[in-house]
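Complex shown without one protein chain; remaining protein chains in place.
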Amino acid sequence: MRVRYVWIPVLIAVISVPIGFYYVDWSKSGDGAGLYSRSWQPEAVFAYWNPEDFYVSVDSVIGEFSGEQCIDCHQGVTPGIVNDWRKSRHSKPADDQNAVYCSDCHGSNHEDLHLPSPEICGGCHADQHNQFVDEKRYGFPSHALAMERALDAKHFADKPKAEVTACLQCHSVATKCDSCHTRHLFSAAEARRPEACLTCHSGPPHPDDETYFNSKHGELYLAEGENWDWSKPLRKGNYPAPTCAYCHMDEGKHQVANKSIWKFGIKQINPLTSGNEVKRKQWIKLCADCHEKDWSADRLKEMDAERKTAWNKLYRAEDILKSLRSDNLIYPSAKERPPYPTDSADDLIQYEHVGFFEGQASAFYNVSAIERDYFEMWYFDNLAAYKGSAHGDISFANKGHAAMDSSLEKIKHKAEKIRTLGKAEKNEARKNNGHQEHPGKLWFNGEYTEYNRDHN
Amino acid sequence: MRVRYVWIPVLIAVISVPIGFYYVDWSKSGDGAGLYSRSWQPEAVFAYWNPEDFYVSVDSVIGEFSGEQCIDCHQGVTPGIVNDWRKSRHSKPADDQNAVYCSDCHGSNHEDLHLPSPEICGGCHADQHNQFVDEKRYGFPSHALAMERALDAKHFADKPKAEVTACLQCHSVATKCDSCHTRHLFSAAEARRPEACLTCHSGPPHPDDETYFNSKHGELYLAEGENWDWSKPLRKGNYPAPTCAYCHMDEGKHQVANKSIWKFGIKQINPLTSGNEVKRKQWIKLCADCHEKDWSADRLKEMDAERKTAWNKLYRAEDILKSLRSDNLIYPSAKERPPYPTDSADDLIQYEHVGFFEGQASAFYNVSAIERDYFEMWYFDNLAAYKGSAHGDISFANKGHAAMDSSLEKIKHKAEKIRTLGKAEKNEARKNNGHQEHPGKLWFNGEYTEYNRDHN
Partner (left out) sequence: MRVRYVWIPVLIAVISVPIGFYYVDWSKSGDGAGLYSRSWQPEAVFAYWNPEDFYVSVDSVIGEFSGEQCIDCHQGVTPGIVNDWRKSRHSKPADDQNAVYCSDCHGSNHEDLHLPSPEICGGCHADQHNQFVDEKRYGFPSHALAMERALDAKHFADKPKAEVTACLQCHSVATKCDSCHTRHLFSAAEARRPEACLTCHSGPPHPDDETYFNSKHGELYLAEGENWDWSKPLRKGNYPAPTCAYCHMDEGKHQVANKSIWKFGIKQINPLTSGNEVKRKQWIKLCADCHEKDWSADRLKEMDAERKTAWNKLYRAEDILKSLRSDNLIYPSAKERPPYPTDSADDLIQYEHVGFFEGQASAFYNVSAIERDYFEMWYFDNLAAYKGSAHGDISFANKGHAAMDSSLEKIKHKAEKIRTLGKAEKNEARKNNGHQEHPGKLWFNGEYTEYNRDHN
């Protein structure tokens, strides 16, 4: 390339970079927040789940107030939270520290109060905040990326707001600290107990609550935990049995993403990569606080085996779906599915279709019934098996595998019927005024397409 | 009307009013209790669930005993309950009060003992009893009407006694106080804890237990509740987090029916009637013990939205059923269903049929399979969604909605098949010795008709 043509890429950059910035700025300038803010408006309650973007101060009281004044008035208005604060270390700091008052976190102008972001807490608690932010290096799943990676996504713009609110309630762990340290006691002792985690980590698809409490570890906590000294750090010798935080946040580290081998059970991973061998050693070291190292290594191998069995079952189901698809028997097919509301049907480039084959996260909705069966097998049955296996609740793992067996049988059975009756049904459905009454209809044009396009 | 004919209505009244009284008296004079007592005999254990009507005193010991004598003997026979009493305020009253002994509540003649009714407890605890009885003004659901409105009903006379016993175990909250204040400590502190409620308020169709404990409120209770001072009244500032009773029985009021906006999620209500606006203000005031008023108002609006979405799903299912019905494809149809056992098939007036279209409460049984699907969608999935929404367990609400989506898909699918195959199947079934082997048979003539008519 001749040197004088160097101006061509430079010119392109000079033009396209500002356009890029303008576009991002424009797309963020909707009424909401995030990449899809122009396509989607928040619910009122988002002010509390994502306060930095949406909270608007109460302005029924005007004026500037000192911390002591806040306390004086709120002792009468909301005594519970003032009582909590009085018991907290914020009100009774060590000798060389100042008390932390309401106004230090919420501001002192009552017309311009804010709810504290992680950055505000990080002003004093820098180590914890840095560890928390460090999770981003490990990708998702992680607490720190729970909003921007999981919720600020194309297929979320296609959901009813009420449901996104539901997701947000837990995923707001990324935007505020009181998911674990409940206000206004903000007790480290509380956050060390498993209950701090279970509001989010319970039920499908992540029955951490159920599987921990059914394990021998959980049993000991339930029977005796009330007498343990929760003021102690999460460290070898301090607790008779481990809790969620003891293992996942050992030594109080606010970084839970750097020890995850199987990534929540969502993807098949190679458990023996060098990265995972490092993580495995961390786990064995941790388990050796109480157990023989051999025992711990064996349990991890058991989990490898359990995961391999689980993925064999999932792949058998996927093969059936792929075979149906290659024979054009999945209905609606990927091409017949509606576009995302953020896409325009008459875009110059072909719109992206919703559905299993375009990524598992979008397989929740707008897919055929048999694809939904696969989704449930993968997301609910498989993850239940994983969590049971990971937390020492083997009967839960067995239930998950029994459910996978049963789902696989169902999928086989449906596939067989689709092969026998499928074409006839499809023709019938097309005749009947488009897709009316077709079993796949709910996912095709239910809550998550027509309705939302009108109401989000 | 000429004045002299005034004797005609007077005569009718003079004749019919005594006949009416006689009829009611006659119908109550069966071996049981309630309107259907002649059609239905109680189980032995009813003596304990509904003691006023059915309890018969132990007579193995004879004689009259003073309270002190009761204690002396029962310390050896049943020491646990005596120990409870010794710890109770009944045994250690304030200075100006007398101790309350066994005999004060159970009587002193050992051959004629009784189990205390709410009226007996109300003899001392008049405020609480009056509040409890006041619930009747608000209709059902309410504790005070749990027996006479929910159990003394035509379709209950059609159920196996074992199952009615099951209902009675919880619905006996109307007929005795120890559902919440367990004997013989009768501690207010105990009744303030959520466990007092969860024996009944758990599991489908009312997972109050599960949804509370998964909420942040419940988390705080689980992690720290053992250190709260439960002797304090349920009042602003006394508790770090609310319990069932804190919100539903604030200030210890024994009236829980006067704050219910959505009526348990069973019916679609207009949340914005003036009555409900009053209730809404009561809730916002209560939530403001700890939360911003805006926040509370938003949460109630979210519940309105969740309920609207839920009812849209239910109405879509109902539309499918109505359409099948109008095309005479529901089998057994309402007219083909068996009469209640309390009706006679050869009554002069046409008997009432069991089934969805005659009222939801009777849709449990004796309906077609697709109607049962609707029932389960309404009673289990919908109410799970409601309770999750009401108690701040959003993931439970989501599970309920996912289940409703899935049920709706199932109903659509079944309806499609019924339309395609229904008539052929129906003809087949009618040929085969009446209804033999028809899938709807279980609900048609299963546990709840032929068997019961012979055994109740």
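Letters A and B name the chains as they come in the text, with residue numbers starting at 1 for each one.
Criterion: a contact is a pair of C-beta atoms (placed from the backbone, for glycine too) under 8 Å apart; a residue touches a chain by one contact, two chains touch by 3 or more.
Not measured: the values here are computed from a predicted model.
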Contact residue for the chain not shown (choose from B:52, B:134, B:148 or B:163): B:163
Among A:33, A:133 or A:394, choose the residue that contacts the chain missing from this document, as touch is defined above. A:394
Candidates B:84, B:289, B:371 or B:405 - the one touching the absent chain: B:84
Using the touch rule from the top, list residues of chain B that touch the missing partner. 43-45, 47-48, 58, 78-81, 83-84, 160, 162-163, 165-166, 169-170, 182, 185, 190, 193, 195-196, 198-200, 202-204, 209, 226, 369, 437-439, 441-443, 446-447
Tell me, which residues in chain A touch the chain that this view leaves out? 214-216, 218-220, 222-224, 226, 236-237, 239-240, 288-290, 292, 294-295, 298-299, 301-302, 305-306, 309, 394-399, 401, 405, 408-409, 412-413, 415-416, 419
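Note that in this section only the chains that are shown with their structure count from here on.
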Chain centre separation in whole Å, for chain B relative to chain A (CA means): 37
